[in-house]
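The complex is shown incomplete by one protein chain, all other protein chains being positioned as in the whole.
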Amino acid sequence: MQRYLLRRILLALVTLLAVSLIIFVMSRAAGDPRHVYLDDYSTQEDWDRLTASLGLDKPYYQQYGIFLGSALKGDFGESIKEGRPSMEVIIERLPATFQLGLAAFAFSVIVGVPLGILSAVKRGTFLDMVGKIVALVGQSAPVFWLGLMLVFLFAVRLDWLPPYGRQEISSIVLPAVALGWFYAAANLRLLRSAMLNVLDSEYVKLARAKGVSNNAVIWKHSLRNALIPVLTFAGITLGSLVTGSLVVETVFAWPGLGQLAIQALAGNDYPLLQAVVIVFTLMYVTAALLVDIMYAYIDPRIRYA
Amino acid sequence: MTTLDARPMADTTNEVLLEAEGLKKYFPVTKGLLISKVTGWIKAVDGVSFQIRAGETLGIVGESGCGKSTTAKMLLQLEDPTEGTIRYQGKEIQNATADERRAYRSSVQAVFQDPWSSLNPRMRVRDLIAEPMVINLNLSRREMQDRVSKLLEDVGLSSYHANLYPHEFSGGQRQRLAIARALSVEPQVIVLDEPVSALDVSIRAQIMNLLRDLQQEYNVSYLLIAHHLATVRYMCDWVAVMYLGQIVEFGPTRELFDNASHPYTKALMNAALPSHPDIEQEEMILTGEVPSPLNPPEGCRFHPRCPFVIDQCSTVVPQVRELAPGHLVSCHLY
Amino acid sequence: MTTNTTVNDNPVVLQVDGLKTYFETRWGTVKAVDGVSFDLKKGETLGIVGESGSGKSVTMLSLMRLIPSPPGQIVDGRILLEGQDLVPLSDKEMSEIRGSQIALIIQDPMTSLNPVFSIGNQVGEAIKIHQDIPKRTVVQQVLDVLRKVNIPAADTRVRDYPHQMSGGMRQRVVGAIGISCEPMVLIADEPTTSLDVTIQAQYLKLLKELQEASDIALIFITHDFGIVAKMCDRVAVMYAGKIVEMGDVRDIFNNPSHPYTEALLSSVPKLEEDVERLYSIEGQPPTLHDLPPGCPFAPRCQYVMDKCSQTYPPEFNVTDGHYAACWRLE
Partner (left out) sequence: MAAEGTLVVQPAPMPARIARRAWQLRRWPLIPMFILALFIVTGVFAPLIAPHDPERGGLRDRNLPPAWEEGGSSEFLLGTDHLGRDMLSRVIFGARISLVVAAVTLGVGMGIGVASGLAAGWYGGWIDEVLMRVVDIKLAIPTILLALVLVLALGQSFLIIVAVLAIAVWPRFARNVRGEVLQLKTMDFVALAKVAGASTPRILFIHIFPGVINTLIVLATLEVGIVILLESTLSFLGAGVPPPTPAWGSMVSDGRDRLAVAWWISTMPGLAIMATVLSMNLFGDWLRDRLDPRLRQLG
């Protein structure tokens, strides 16, 4: 167990390091950062000062070292547009993104998990059909379009919910559903097939032979086993939850990190963009690590490995 | 070398085809987070010597984990021995030339236990059977087809089966296909790794009889790996009993079954199921399970489970005794 | 070997009468079990022998009422456990009987235990369901039953998970689950096929001891006549969904009266003596959809007569309690 976790943590660090390297290379490949700060009216003196302060006169590996060093301290330089440290801007935006992520996650679990189980248990019935439709729509409809359609229906036509922004509590409903639907669909499909496999297993047969009731077979013996592949999936696709938040926050003008990233991109605000990418990666890596720990909790074969 | 050397000194005049001497296979046990390091060795096979002679069948019996399948894999060059030599017609194969190696490849073939996994489901029977010939022999299409037809008939199928795919056959029929494939390059030795244990009872006799008939017809030698003693008795001329990577008893089949001497062999025989309810079996049930080959017991490896254990068993490796011509046993009791 | 004179006088605990279990598949109706009848006395061991597809495992699942439905269904027959018919019972009523009065030991020790629960949890489950006793007593009973199946250091191993145990140990745990509520009938479905010989011998001895200790009626499902010879009092031989021969073990071994039984017995190599040549049954076991009329063994039978391929033979008595379904006995 300890070795398993240690290995996971090490791998997470390797991932972060690699991502930082990629960001560094890309930021250099994107063009001379001095052009971003200086305009045609700046003097040679300005150039030299900036060159020195950005460390551009040093060899690349040293530049990377400096970049990494300040990144570790949370220092990604000043946002060009906002004129203050990028980290500060990000921290302001974090709560909104967390809120949306959690709400979407909750939606995906509340819809996906029970429907997944029921579609497996009541295979071929009306419930299974409903599950199938939810899954197919979630997998096939583009998130941004789904968002717009929700707005059209519930904000424009019915006027039940606000179409965008983050003023009222009810503002979160539409973006959370738009973002969560895809994961609800994925959870549902995976859980359904995993449940079908488990229900077909020898140990479920033996449990029934012991006289375990149908409900206990489903909720106790099967679900825990069926969650293992679902968790594996969660581990490898958390990245796309972040991706989704980029799009959803744009559609709903939700003032979170995703929207910030798009703004940074549009405004060529490199220091800010770097910081956002690193924070996203950090979020992903942490979430994946949490999933790994959950994994060990659910599956004793890992806990005692 | 104190391990039992199962190479018959006795009365056979048949030519020695394949010989293993002091074969060992150790698998590393690794530990480490990102970069692994070796912390121990699993001694799967630990000093095994035997011979396979022309037209004869040698059986290796033992329970799972005794190293019998690893031994077979080394003969088939699927695993490299950690130590020891394999000689084919007197020549060491480890440092043979490419040509000699190729000759060895086509002289030693194999049939495995699971007829569902040993035939590539995406190849037609014709191509499956011909594959060893395509690789090793230089035959025309026509010759190849004729041989496939003959092989199919030899194993009790018909030439029209050549166009089908493996999934269209039952387990027994698939095992026949596997045998036909092994025979296609007219090998001298076929390694049979549990060839009937995955089959239905009524099919087993078919396959065993077929193997015996083909041995006559093709004058091929068999190395039979099995856990079922009665099968070994029916099929083999010589039998070696393995325990924890070593041969503990060896002899001509009849002699060995009638006068089983090593306590482990005796225990195996007593544990085997009787063929009639009136057969009284000695009550000799081993306690415990096979110890890990990672740290095999000192002295005689069987001593922790042996009902006849004496003091020296736990410290001294037993000497090998010849009880009858060709009947060798490695035990302190003799 | 058991002497069956004592068993003979025991009361019947299980009576199966004309059991038919069919499966609806896309190829048509598969008559996996097609009219099986037998009875079982207290303390008796009955062997049900057959090859894959003979219907022996489906018989076992039918007795437990564990047939996956759809596609399977018990279409006819009665299963009387101490006089109570199990076939019409509801799922809920049946789950009270399963595990407490009729229990099961299944084949593969590697897949038959739930990987995410501890051994103690899994053994205690049946006890908790069927007996209304305090938690402390459950723990005590779990330990008792684990000791009964000879698990060394039971008090520490209860906390282990299945993957931490060897195949032999797991199979003992499965056995412990089977006997945990002292059932009247225990069905063992090939419980030793995946075990090594020496471990198999340990396990068979254990089963025998457990049975004798509490007079359980045992049904042994197997493909191996060796197990029958070692363990059983009576034996039923199944072929293509039907019992083709049934009788006392010695009668069957000494005087096999159905050609299939005879062929099976003479196709097995013997450990005790040299066999010149094994009898080999040609052909394959039949597939169960569109079976031909008449005796399903006819195409492989060495004594086949015209009649065989037309009408299925009735049961002919050979001796008292020994019958076979073959026209040769007419």
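What to note about this one:
By letter and in written order, the chains are A, B and C; residue numbering begins at 1 in each of them.
What we mean here is this: a residue touches a chain if its C-beta (ideal position, glycine included) is under 8 Å from a C-beta of that chain, and two chains touch if they have at least 3 such contacts.
Not measured: the values here are computed from a predicted model.
For the options A:S86, A:S108, A:N225 or A:T281, the residue in contact with the chain missing from this view is A:T281. Only one of A:T15, A:Q63 or A:S213 touches the absent chain when the whole complex is considered: A:T15.
Only one residue in the set B:S170, B:Q215 or B:S314 touches the chain that does not appear here, and it is B:S170. The omitted chain makes contact with just one of the residues C:D34, C:E51, C:D233 or C:E262: C:E51.
The missing chain lies against chain A, touching residues 11, 14-16, 18-19, 22, 26, 29-31, 136-137, 139-145, 148-149, 151-152, 156, 190, 193-194, 197, 229, 233, 236-237, 239-240, 242-243, 246-247, 250-251, 261-262, 265, 268, 273, 276-277, 280-281, 284-285, 288.
What chain B contributes to its contact with the hidden chain is residues 73, 76-78, 102, 105-106, 108-110, 112-114, 116-123, 131-132, 135-136, 168-171, 178, 181, 185, 198-200.
Here is the rule we go by: only the chains that are shown with their structure count from here on.
Most remote chain with respect to chain B, judged by CA-atom centres, is A. Note: centroid distance chain A to chain C, computed from Cα atoms, is 53 Å.
If you average the CA atoms of chain B and of chain C, the two centres end up 33 Å from each other. By the touch criterion given at the top, residues 64, 66, 91-92, 95-100, 103-104, 106-108, 111-118, 125-126, 129-130, 161, 163-164, 174, 177 of chain C touch chain A in their complex. The touching residues of chain B, when paired with chain C in their complex, are 63-64, 170, 172-173, 200-206, 208-209, 227, 229-231, 233-234, 254, 257, 267-281, 285-287, 289-290.
Within the complex, the chain A residues that touch chain C are 201-214, 221, 224-225, 298-301, 304.
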